[in-house]
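One protein chain omitted, others in place.
Up next is chain A:
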């Protein structure tokens, strides 16, 4: 125990190769610039990707549209159809080109019908009454201004009455190639309702049982000046495309339209060895896990284990806590007992053992001091409590991990408060010393780092809970302990009162500690990530994708 506290000596040892960092402060306040400050906190400036990071690209909506376009052109070229037909075919097949090609070669008609390009039956083909050539390879729609078009519409002598709104003053009509004619206003309301209310981009003809689907240009025309809905429609198309691609994910942050491409995490099996925490690129805060929706960043633990842990916490933690705080176990038969009233003289209902609720020792030794127990330290009582604690080991074990996990979770929730407090402190510091605003940023950096490390720590507890006992777990927990201690020390420094006399030395200490903490965090993340890649981690339960040995 005592040697653990010698730890600060080791600190120097850990990073005295970073000399410029330690010496930096001698140059003192005046010529410090933001860059230098940032350098202070950098450990590894190499552009090389770290082992716990995953390569990914950020794609704005336009870039995804470009990808879609490429696929559409590819299909359009192969099938000799126009791009709108190709687009509908691809959307129908969930953008699976191979399957589409296979199916299309197999049965053009069936695919065209299913994709909403051609009407189901060919028998009542109105091609003779139809002006242009009517093939499924060309998609169009009919726009008329109460013209004498050859559509199956009322004779030109009668005014057109839209069968939906029954308005005969509407002059403009639209229809898909099926020829079901409705007024432009109804189409517009319908398309807009589909897009905005239902979030649907697969818009079928309004006629009953008509399966034809509106191509993009038709939607555009129907929406006319409603550019907002048109933009939403395009977003829906992009979202659908992204959801069909295993290597793409839409940024889950509200109103963000960026997409992340992460081919390395596209397969389920990849998720057993990497934790794909990605940035969408739109903002620093848009961080999410490519593999799951559990938490934005659950490094170092993999998705499956994090998920299992959260499930367990949801199921068990309250029950376990209740049992822990409201019950004790009979020292004889280990039945769980809830004391719901009465005196401390307990008689186990099951084995009839009589004991004292306070000290857990046998009641027979309480003599005449009947209803007050002052025997807490007597041997019999201590033994009884020891026995009890042993029998509760598994519950305790879980709660130990859970409480630490919850503690860091709680800290993360309070981080906003901590930031506010720190801000205030930084102002005080400026008043109390000759330091400039930029020079007191070290406090903010320290808070940033402690928040980040607590995030890592939090998830290490879920991992440790499931790690099988052995050397590997011990090494893991050593790293965890080092990080935990370093973070606590840093937190203490952050919270320490400001004494004008020692601000400069506090600054030095905080900066050093921040670097150290950062390094410990790197080690934790790196070693765990490497462990996953090497297949070093063994679990004490079945984890999806791992072989139990």
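One rule holds for everything that comes next: a contact is a pair of C-beta atoms (placed from the backbone, for glycine too) under 8 Å apart; a residue touches a chain by one contact, two chains touch by 3 or more; residues count from 1.
Here is the rule we go by: contacts and distances are computed from a predicted model.
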Subject >> Per UniProt, the name of the complex member that is left out, chosen from "GTPase-activating protein-like protein GYP2", "ATP-dependent DNA helicase II subunit 1", "UBC core domain-containing protein" or "SWIM-type domain-containing protein" >> reply: "UBC core domain-containing protein"
**OP:** May I ask which residue of A:208, A:225 or A:547 touches the chain that does not appear here?
**Re:** A:208
Subject >> Among A:189, A:273 or A:335, the residue in touch with the chain that has been omitted >> reply: A:189
Original post:
Of the residues in chain A, which ones touch the absent chain?
Top reply: 163-167, 180, 182, 185-186, 189-190, 193, 197, 206-210
